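Dumping the structure here so I can ask a few things about it.
Note that this complex is displayed minus one protein chain, with the remaining chains in position.
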């Protein structure tokens, strides 16, 4: 029963990801897509958490943390790219 | 156009600290849990990359004045060195060995040469990652 | 024993709630009219969803294995800190790259401050860039 | 003792890394890299002789017994190639010292060459398929860098194609590896051979073998050589020479290993396909060589012809054919390196790469011209130079086996080789010179030393074929009887 | 599951191949990236899926899922990172010097 619910939750997450994927593909603007990807990442965090419960293993908890970090880094990179076209500035004045 | 990055920079200071800690943790936990030289190195490297993204080349370089090419080279040297060490003990190349050694304060610890090897790996990963990002960003 | 069972159920329900919120938030991302409102759906409700899930997982491991996962707590905190910043940055980027507001939104007050005067010249570049990237 | 086996791989790597720290001291870089190459050449020669007395030697890395760990295996075949590769790289370095220029030298030129040779040596020596992939990658990445080193317009363009095709080829390699692991569940070559023999190479395994054929063909330039002519004509001369001598040969080595050791049991299918591919390669190579109007084109298509010819030896598959293939491999490595060095020097002294725009070079550079003449004869398989023994033995094998079509194509190709190179000789070296002896661009002394050494080695390999015979025969014997190899790895 | 994965891998290979056959440089590079994804999944699939526990001795007693493909993929991922990075830089250097990212224009038969 519990497992069924967990799997159901996973299906929900997948549906959400699918919807977000639609947003990534369709846009219309770049920030839309970036946000969608960010959200996919965040949803994946949840999904990984659920899978860990299903498999009852603690091996993936690092992955959760890492994914959180990386989604953040990714979003920063995207936003900087969208805003300035450059990710790494040469010096502080630009 | 100067864009105000105060919020970002404030948060990143904390986040980078977490990332670096996590990286070190992953590096050391590698032998028994997920992690290891590669992942540790990658996480540490991406932490540094995050710094570059939030700040800029000059600022970060002032704080970390390394030649990352040499860091990478050093890493390879460490990895190969630990591998070659076995030859001098008449063991096959790359033989790893481990001992349990009781430190004065820390107590008994499990020490292995794998750790040296992994440290080499991690250093190379960091060095390469940053070299790549830096070289490209510095390009005219 | 029963307490454990209940806790596990709590965890599972939390996870379920999280998943439902996430679907709703995803619908929000589809339905809302412009990037700024979508960002709201993404950052706020998704963060809620993920926190519910992680909390669920935390409770589950606590009750099931008696394992208190620091990593999960850290994860929650981390998402808690970073999600708003990310949302802020992306919205600012969107605004600066002049992604249009939805038609039915109110007045754009920042516009006159940001895009007037000497700054206008630089923004032309961004607009052009945006145009070239928006070929659809 | 066994630890010596890793020397040809690890010493260049360590030296290369050390040279990274010595970036500014060019003289020191030269000396160190040269000494390193001489050192590993000596070591590989010693190893070759050890193998004669003690049989196949292996080095289990970390002491993990096969098939679980990675290991280096040295039999005569691999060591012969390692030795040849190292010797000619040493000589090419001599050429590089006087020609490559400070700009390149400061940009880690020597480290990259050393990485390249490390990858090549590793590919020859490894006894594990996945490790072969990794060694390939070491070699390939170094080659990617070397081919683009200099950043000229044309160079970047061609190297881009080279890199993309090779990246795709690498992924194909991994696909093949995945299927291999999916079927035999092991990665050790000897163990694979044993397991394949156990079930008698059924159709699925043969398909996997064919996948490997495609992958290695891409690397070797067998039939799928499209990347080769462009990318071999753009980098600095010495890099071209190294490429021509080493890169395709590694692919050929892998092919020979795969189809003599791992998948030797369904030769009707596999060797027929190899034969057809080799035949088409030869024809296409000959057409390319005939079509060429500039020296680089002619030289690069000659590389392709060489590949086709060696693989006829594999397709025929008899002991004498394989012996011939090994002889020819050694010859081809030396002669192609020399050919590319010469061609590059022609471009350097005349500033032209079109055959007809050069004339009378031999009057200003007699020794240079005669060495070209020599290598031309060697490549055409004229006795007693190095190409002869391989050609004869492959021909012998083809006759024993009844592969007359391949025999005809192969021998006809040697005439085309001669014809195409002769055209260069007659047009560019002979004839009236337009530049007086005083105005000529002098050839650096280091280049001459490299030419003469390589030319001498060609003559020695040809005339002294007997002194190589014990090694080559032993190598062919091991190739023909995979059980020798398997037993050396898995028993004791 | 394995069959499903094989179909997915097939689709990925198809997409990768199609992209590699493009004229545009970036598409080609993305194609190689997709191919590398497919390859990693393939190696994993070849080890057998869901056949055992996470290969951590501290977490369970086994049987474990096949760990060797995982190690291989890890190596492959890192190598693919290295090559992709190099390829990207090479691509933009080529673009800058040759002034085109269209591979048909980069044929280079006429200009030299």
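Labels A, B, C, D and E are assigned to the chains in the order they are written; within every chain, residues are numbered from 1.
The definition used in the following text is that a contact is a pair of C-beta atoms (placed from the backbone, for glycine too) under 8 Å apart; a residue touches a chain by one contact, two chains touch by 3 or more.
FYI, contacts and distances are computed from a predicted model.
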Protein that the absent chain corresponds to, by UniProt name, given "Molybdopterin synthase sulfur carrier subunit", "Multisubunit sodium/proton antiporter MrpA subunit", "Cytochrome c oxidase caa3 assembly factor (Caa3_CtaG)" or "NADH-quinone oxidoreductase subunit H": "Multisubunit sodium/proton antiporter MrpA subunit"
From D:11, D:43, D:91 or D:118, residue that would touch the chain that is not displayed: D:118
Where the missing chain touches chain E, by residue: 1-15, 17-28, 30, 33-34, 37-38, 40-42, 44-58, 62-68, 70-71, 73-75, 77-86, 88-93, 95-97, 101-104, 106-109
Residues of chain A (touch criterion as defined above) contacting the omitted chain: 7, 10-11, 13-15, 17-18, 21, 24-25, 27, 30, 33-34, 36-37, 40-41, 44, 47-48, 51, 55, 57, 59-60, 62-63, 66-67, 70, 73-74, 77-78, 81, 85-88
Missing-partner contacts on chain B, residue numbers: 26, 30-39, 42-43, 45-46, 49, 53, 68-69, 72-73, 75-76, 79-80, 83, 94, 96, 98, 110, 112, 114, 117-118, 120-121, 124-125, 127-129, 131-133, 135-139
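In this text, only the chains that are shown with their structure count from here on.
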Chain pair whose interface holds the most contacting C-beta pairs: A-C
Central chain (distance from its CA mean to the mean of all protein CA atoms): E
Reference chain A; chain at largest CA-centroid distance: D
Inter-chain centre distance, chain A versus chain B - centres from mean C-alpha coordinates, in Å: 25
Whole-Å separation of chain centres (CA-atom averages), chain A against chain D: 47
Per-residue overlap in chain D, given as positions that touch at least 2 other chains: none
Sites on chain A at which at least two other chains make contact: 58-59, 62, 65, 69, 72, 76, 80, 83
Pairwise chain contacts under the document criterion: A-B, A-C, A-E, B-C, B-D, B-E, D-E
Chain D - residues contacting chain E, complex: 130, 134, 137, 141, 144-145, 148, 151-154, 156-161, 163-164, 167-168, 170-171, 174-175, 177-179, 181-182, 187, 230
Residue ranges of chain C in contact with chain B within the complex: 74, 78, 81-82, 85, 88-89, 96, 119, 122
Chain A residues within the chain E interface of the complex: 55, 57-59
